[in-house]
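Only one protein chain is missing; all other protein chains are in place.
Read from first to last, the chains carry the letters A and B; within each, the first residue is number 1.
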Amino acid sequence: MTWFTADRLRLLVPALSLAMLLVAVFWVQPRAMSYTGLNLLFNLAVPIALATIAQMLIMTVNDLDLSMGTFVSFAACVTATFLQSNPVLGILILAGCVGVYAILGVVIYLRNLPSIVVTLGMSFVWGGLAVLLLPAPGGVAPDWIRAIMVSKPPLVPMAIIASVLIAAVAHWIVIRSAFGVVIRGVGGNERSVTRAGWSVLKARAAAYALAGVFAVLAGMCLVGLTTSADANIALRYTLLSIAGVILGGGEFVGGRVSPIGAVIGALTLTLAASFLSFLKISPDWQIGAQGAILIVVLALRLVLNRHEGRRAAKSA
Amino acid sequence: MICTLFAKPWIWSFVAAMGVWLITILFTGGAAAAGLSQAALTFAAFSIIVGIGQMFVITLGPGNVDLSIPATMTLAGTVALKIMDSNDGLILIGILVALVIGLAIGVVNYGLIKLLRIPPIIATLSSSFIIQSAAISYNRGIRIKPPPALAEFTTATTLGIPNLAYLALVVSAVAWVALEKGIYGRWVSAVGQNIRAARMAGVPVDGVRAGTYLVCAALASLTGLLLSCFSGGAALNMGAEYLLTSIAVVVIGGTAVAGGFANVPGIWGASLFLFLVVSMLNTYGASAGIRLLLTGTIIIAVIVAASRSPRT
Partner (left out) sequence: MAEQKDNPVLAVNGASKSFGAVRALNGLSFALAPGECVGLVGHNGAGKSTLVGIMNGGIRPDSGTIHLEGNDETARYSVAVARKSGLRCVFQELSLCPNLTVTENARIAHASISGFGWRRRAERVVRSKLDEIFPGHGIDCGQAVGMLSIAQRQMVEIAMAFSESESPARIVILDEPTSSLDASIARQMLDHIRKFVGGGGSVVLISHILSEILTSTDRIVVMKDGGVVADGPSSGFTMETLVGAMGSVVRARDAAAPPRDRTGTEPILIRRGTEGAPEFRAFAGEIVGLAGLGGHGQTEMLVELFHGFGGDWTARTDIKAAFVAGDRHVDGNLPMWSILRNISITLLTDLTRAGIVSERDERAIAQTWRERIGIRTDDLDNPILSLSGGNQQKVLFSRALATRAPVVLMDDPMRGVDIGTKQDVYSMLRAEADSGRTFVWYSTEIDEICQCDRVYVFREGRIVVELTGADIREDRVLAASFSTEAA
């Protein structure tokens, strides 16, 4: 019985890098080592973690969502307007968005379309709708969301509790539940899933719909933190979510994903931004640093995979 | 004659562009016909040149797309303008610098794809962030005016047609010859149809793919230079809209999204169409939101309609 399974090894690298980064931040900025400090450091990570889980679900079935940022922005705009003024209509609109995600999953599969092109087109649609809803920054966060997001539970800051909760729920759905196994099976070997009598169409629609749910939650949390919304509020999320999944040990194809890793990846990215600013690195290079981190992680992954491949070949 | 013309896959983008043009002209009472046409040709020229680069990349097959185009445009425009320093005597050096930047980005992109085995989408996306940062850091918010001769060239018309349209025509002609008559076009198409079969048929697969990413980045940097001269200086977000536009004109223009089949004339029709739709909506007073919404809807509708292999 080996404890170091592939999945655990995959999780070890992101967990270690988060820990190292955290130590580095505390070293540079000892004041961060407090309830308020931690909350400030990780507050913005909550919506990013939710968006990362959404992207991860899409990547589980070997697709990629390039409209994540605009969609989260749109969800944020709906939250700050309709959900505030007319909760029933707001909920209906957000539910409709989840339905659109399910339809996207179906259309992409049935017509055999490249997901990147379709979601790029969708990013125009969501962006357009968001601009129509809020041509200028504005809107107000519903009180209850605001209350949840700024609540101060004893001992552990809200941001940490939320991150752990997101990781646990996503882990249960994707890794532990019987349904999650089928979705990952579709990503791993679509043919064998079909042969065992499952509907790939339904599995993909469900994966997309679930991604829609998490992305909507991301928009709602974001508004809860920022109190108001604007049409471009979350444009960075497209890249951040992809990078988060990859940092957390997920892969682009093959249904190899890790929800806990994805949340850790999102936390790492948020922390990296704070760290870079603590280090007085020019904000000009912040985006560039994220790109570089992504490349370095993928390079490390390649080395690790080669090593794994050699080991598998040896034991064969 | 008409029948063979209508059998061409690119004809529909032209028909659509003509239709939108007519509607807009009718709405404005015909007064703006010349102005609208010139503006359409000018702005379409930019998306045509970047679109051609993107077209070759997409033709390489599923998963191939260059998302670093906007950042490349910005960096090339910024650096070239700074080097030319509003001085006509340095124009050639500026163009050369822009092209070298493009080629270097192309080398990096394919290096990431080949050596690190990163999917092209992620490789070009990650490199675009570094390029974007380089542009921000280099630019420092200073707006340098383009050399007067280049500014004049990019904004002037010859015989009533914008100079940029002539330039786009030259680029398109070269691309068309390479694609339809040259060995390069055969190779790109073969790789896009079946990369394994292409390799076993003796096509130098790596060379073709690397060359294509280089050409795409070089065309993007050229467009970046032209665009910054046209608009009187480089701006950090000037490439942003070309991320989607470059893909949209390729797809609407009749090039196969899954690769293997490219189409140069269609890029013209699609570029004119996209610009005219936007200007039509402007004439009707539609907001930016409606414009985005319609553009996205059109792109998705065209992809769905053009998908030839539905699952059974």
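By definition in this document, a contact is a pair of C-beta atoms (placed from the backbone, for glycine too) under 8 Å apart; a residue touches a chain by one contact, two chains touch by 3 or more.
In this text, all values refer to a predicted model and were calculated from it rather than measured experimentally.
> Touching the left-out chain: which of A:86, A:189 or A:282?
Within the whole complex, the residue contacting the unshown chain is A:189.
> Given the contact definition stated above, which residue among B:15, B:34 or B:200 touches the chain not shown here?
Answering carefully, the residue with contact to the hidden chain is B:200.
> Mind pulling the chain B residues that touch the left-out chain?
177-178, 181-184, 186-187, 189-190, 193-194, 196-207, 210, 256, 260-261
> Which positions on chain A touch the chain that was left off?
Considering the whole complex, chain A reaches the absent chain at 1-2, 5-7, 176, 178, 181-182, 184-185, 187-189, 191-193, 195-198, 254-256, 308, 312, 315-316.
Just so it is clear, only the chains that are shown with their structure count from here on.
> What whole-Å value do you get for the distance between chain A and chain B if each is reduced to the mean of its CA atoms?
Each chain reduced to its C-alpha mean, chain A and chain B end up 31 Å apart.
> For chain A, which residues count as touching chain B in their complex?
Spelled out, the residues of chain A in touch with chain B are 64, 107, 109-114, 116-118, 120-133, 135, 239, 242, 246, 252, 282, 284-292, 294-295, 298-299, 302.
> Can you list the chain B residues touching chain A in their complex?
So the residues of chain B touching chain A come out as 62-63, 65, 112, 116-119, 121-122, 125-134, 136-137, 243-244, 247-248, 251, 257-258, 287-297, 299-300, 303-304, 307, 309-311.
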